[in-house]
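Apart from one protein chain that is not included, each protein chain of the complex appears where it belongs.
A, B and C label the chains in the order they appear, each numbered from 1.
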Amino acid sequence: MRAWLQGLIAEGPFPPRRAVFFRSALVVCIVVSTAIAILDTSEGIWGQHEELARDFSALLLLVLTADYGLRLLTAGFSPQEGETALKARLRYTLSLYGIFDFMAVVPFLVGEAFDLPRDGATIFGILRFLKLARYSPALETLGVVVLNELRPLLASLFIMLLMAIASSTLLYFAERSVNPGFKSVSDAMWWSIVTLSTLGYGDVVPTTVLGKLLGSVVAVLGLCMFALPASILASGFSEEMRRQNFVSTWHLVAKVPFFARLQANQIAEIASLLKLSRAIKGEVLMREGDTGECMYFIVSGQVEVKGKGGTFVLKNGDFFGEIALIERCPRTATVKAISRCQLLVLDARDFHKFVAHDHALLEVIWETARSRM
Amino acid sequence: MRAWLQGLIAEGPFPPRRAVFFRSALVVCIVVSTAIAILDTSEGIWGQHEELARDFSALLLLVLTADYGLRLLTAGFSPQEGETALKARLRYTLSLYGIFDFMAVVPFLVGEAFDLPRDGATIFGILRFLKLARYSPALETLGVVVLNELRPLLASLFIMLLMAIASSTLLYFAERSVNPGFKSVSDAMWWSIVTLSTLGYGDVVPTTVLGKLLGSVVAVLGLCMFALPASILASGFSEEMRRQNFVSTWHLVAKVPFFARLQANQIAEIASLLKLSRAIKGEVLMREGDTGECMYFIVSGQVEVKGKGGTFVLKNGDFFGEIALIERCPRTATVKAISRCQLLVLDARDFHKFVAHDHALLEVIWETARSRM
Amino acid sequence: MRAWLQGLIAEGPFPPRRAVFFRSALVVCIVVSTAIAILDTSEGIWGQHEELARDFSALLLLVLTADYGLRLLTAGFSPQEGETALKARLRYTLSLYGIFDFMAVVPFLVGEAFDLPRDGATIFGILRFLKLARYSPALETLGVVVLNELRPLLASLFIMLLMAIASSTLLYFAERSVNPGFKSVSDAMWWSIVTLSTLGYGDVVPTTVLGKLLGSVVAVLGLCMFALPASILASGFSEEMRRQNFVSTWHLVAKVPFFARLQANQIAEIASLLKLSRAIKGEVLMREGDTGECMYFIVSGQVEVKGKGGTFVLKNGDFFGEIALIERCPRTATVKAISRCQLLVLDARDFHKFVAHDHALLEVIWETARSRM
Partner (left out) sequence: MRAWLQGLIAEGPFPPRRAVFFRSALVVCIVVSTAIAILDTSEGIWGQHEELARDFSALLLLVLTADYGLRLLTAGFSPQEGETALKARLRYTLSLYGIFDFMAVVPFLVGEAFDLPRDGATIFGILRFLKLARYSPALETLGVVVLNELRPLLASLFIMLLMAIASSTLLYFAERSVNPGFKSVSDAMWWSIVTLSTLGYGDVVPTTVLGKLLGSVVAVLGLCMFALPASILASGFSEEMRRQNFVSTWHLVAKVPFFARLQANQIAEIASLLKLSRAIKGEVLMREGDTGECMYFIVSGQVEVKGKGGTFVLKNGDFFGEIALIERCPRTATVKAISRCQLLVLDARDFHKFVAHDHALLEVIWETARSRM
């Protein structure tokens, strides 16, 4: 029973089937529940079905409450070393996701009892959306990137502030006598932000010749300067994604015996070339006659190889797809996953740059390839 | 006859002349036909020439129908191993391009018979544009990129959604009492999207001081966050273009005997440095006296070299342009393509980094260069 | 006393505590003072509290004046070789930051005496913001980048001007008869700038079919061309940040004895891999059981290592965190800074690429690691 409940909220690459169902149901509940909270702010949107909407909303909240209870319960099942079950549950309650889960059900628990004002219901209803953060590593990644790039980000923020202040002061002096949108520097600041971010609402627009001239310069400068933080974040984000990919690949490489013969620096090199890939049962990984652009290493799972040389099964630690890369010919066999597989994929380009360099390695691959042809 | 028809729709780097004409005619027909379908939605645009527009439109559809028939017919001419002509045709019919071709002529075939409503004619008329996808690899490339970068794209989509929800909730509370554009969170969401994507229509604009302050923050954050998916797609796209270039170059390198002496890892390296280029008959590839910035390897076709050392012809497997790179002097000869050529181009920078490294290689090039000087 | 005053405005990585307090107070004064100057342009914003605002503003100016006096005074304490104290003070007065400091207090000193017009007070009040530039290297960095990339920036400016002129001429001829926003080429120029910078205020919009067609082309071209300067600046900025990081790391590497055995080119290589990091007293740098993704070198300061092998202290020149990288296991100890530390951080990926290459180096790290396990 304990194991079954824990399995229900299990995560990781290959959760049990019930976890997949439960997760999907939960995501739907969260999304629908947030959508209802958003729509609920539109006066009279439900028409005569208001009662129905409330009931449905309550049902969704019941599911979320059940999820919270479940997580609270199971948190006590696997305490860390030297921790009581109670302390483990407290740790979950105070963790970020624990707080998100708590806030998602507060209005249901408290609001019903103490008659929470409508605005509170709206806010907590919309906050439910944060529960989804558990299923997306994006927010964590973004947080890491912002911390890593804090100095350049603050630097560009300072430049942006300086530009906003300078341009609104200039435009204030150019336009204040004729344009109500530039009555004061703080009014002009709204125009500056809207212009520098290339929004251009058009609610405040310079009308004098001098104002338009200055506005043109601000528009062009803004375009250049406001690209700084965007580009810092974008490149930091893609760098962080690459780093995360390296770390996860690097730990998997150890599970493939073939790489055991590599030296530490070679392992680090190949780990940054490999890409992690997953296959579900029955997925066809390559088809006889296709052009071969990569080879595969099996981390876990089994595949079936069907070629002219007969049919055989490969499992964790084996590799396949190397013949097309060595011989530069089309695929000589069709490969199908016969269980869920974790695979490491090596591109043609990287294969040659890396493997062909090391004759001992190439020899091992050649031997395997020859035995299969 | 069969060969002639197949040649009509042939693809690849060097199709027969009739295929070039047919393809051009078809592209014009598709573009004009789509344009007519678009313009047709403007009430009374044809004036008294409506009859004429209909007739012309019918003519274009006739061409497209002919094209569909032709492709259906020829699909049966070259069935795959162990396939009947009928099965090959069925395979074409169910392929993506087969469906595009089919949809392009449906209104003509069905609409005339069963009196399709006008909206249907518009939709199918505009869908004809998809037939062009056959001639542009862009959509396929984009599809590959979106699949490759699915995880970071979804991650940034989640961040965008979170920001849209958070900012519309904030602005709703700040503006709801005075601004009809923020009557509900869902109304505010329209403002959020328009602002976060830096569109800034200006149909909904915050008017309170708090609203403007929050709006400024949202504008700046939006600028940064919405650059994420754009930059992920853009870098993925250029990476994919480079990879496709590598694969096509890598297969052509084998056709140049000069590269046969290279080891597999060297071939992989040079293949990522070479650029594929095509020349039509009569094209001048280099002119005596110009600065030399690259050398050429001929994959197929013939060129005529006219220099002080006389005139001679080079053909597939030969290379030229190496003298200017080795001697750092202007071109010593003029080279003209005397048939359609496929060439591999090596930049000066890459030439020195790669070739000069390997003395044996350099020696071969030197010998050839000396024999020509 | 002299030392105490100098310490008050000291800069660098680890200033005395009083400098941190003074700096924070000053930053608050500058920000508040600028904000008051900006708000002051809004008619009647203070209501009946105008007197209070003036008094508070005067108080802030007093602090800024005190800061200016302090800097002027201490500038004379540490004159350069062969310089009198007076000359050293003059040098400060004429330096960029000296001028900023001077301008920040001019209206207070002069305005009170000679009754400066209100506009002057506004301008100088807002200019006070420039004093903050001292605390942000961003403006200097930006200046360096603009100088480095001057040629491509001017090149793209020329292209932008050409496009603005061409598009406004075209739209002028297309729209002049019906659209008051395109009465002359110079009027059309405002539309061009607003469109090319993707601002799109909407105050001037083409209305004829030809104008909309041309406008669409201009919009798309503008999007492409106006990205040039933004991308030049953004990549130049991140390149410059990386260069600055290299220079500061490169000078710190010399303080870590471990790197003494490296050759000059290896030092240059590792310096571009290391990242500079600081820790305050009591900060936990790694926790037992976490995944290890980097190792640390101590430039200055002391850390306490608490693991299964007991508790010991490491100080400048030592390194830690190497076990998790070599063994690919979780952290085996918890490390806490027991004083302010400057650290150089080496990523797992870089560790393997660099260190594992050099067997002698790896041996040294191994020995240390073994003695700790």
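In the analysis below, contacts are C-beta pairs under 8 Å (C-beta built on N, C-alpha and C of every residue); 3 or more make two chains touch, one makes a residue touch a chain.
Since the model is a prediction, treat every value here as computed from it, not as a measurement.
The chain that is not displayed touches the following shown chains in the complete assembly: A, B, C.
Contact with the chain not shown here comes from a single listed residue; of C:24, C:216 or C:311, that residue is C:216. Note on the undisplayed chain: of the listed residues B:141, B:207, B:334 or B:368, the one touching it is B:141. For the chain left out of this panel, the touching residue among C:10, C:106, C:205 or C:338 is C:205. Note on the undisplayed chain: of the listed residues C:6, C:136 or C:272, the one touching it is C:272.
The missing chain, though absent from the display, is touched by one residue of C:177, C:263 or C:371; that residue is C:263.
Along chain A, the points of touch with the absent chain fall at residues 198-202.
Summarising the interface, chain C meets the missing chain with residues 151-152, 154-156, 158-159, 161-162, 165, 168-169, 172-173, 183-187, 189, 195, 198-202, 205, 212, 215-216, 219-220, 222-225, 227-228, 230-232, 235, 243, 246-247, 250-251, 254, 263-265, 267-269, 271-272.
Residues of chain B in touch with the missing chain: 34, 37-39, 41-43, 45, 119, 122-123, 126, 129-130, 132-133, 136-139, 141-142, 160, 189-190, 193-194, 197-203, 226-227, 229-231, 233-235, 237-238, 241, 291, 293, 326, 328, 347-349, 351-357, 362.
Following the convention adopted for this analysis, only the chains that are shown with their structure count from here on.
With centres computed as the average of Cα coordinates, no chain lies farther from chain C than B.
Copies chain B and chain C of the same sequence differ in orientation by 180 degrees, per CA superposition (steps of 5). Of all chains shown, A has the CA centroid lying nearest to the centroid of every protein CA atom.
At the interface between chain A and chain B, two copies of one sequence, fewer than half of the residue numbers in use are shared by both copies. Averaged C-alpha coordinates give centres for chain A and chain B that are 29 Å from one another. If you average the CA atoms of chain B and of chain C, the two centres end up 40 Å from each other.
Looking at chain C, residues 198-202 sit in touch with two or more other chains.
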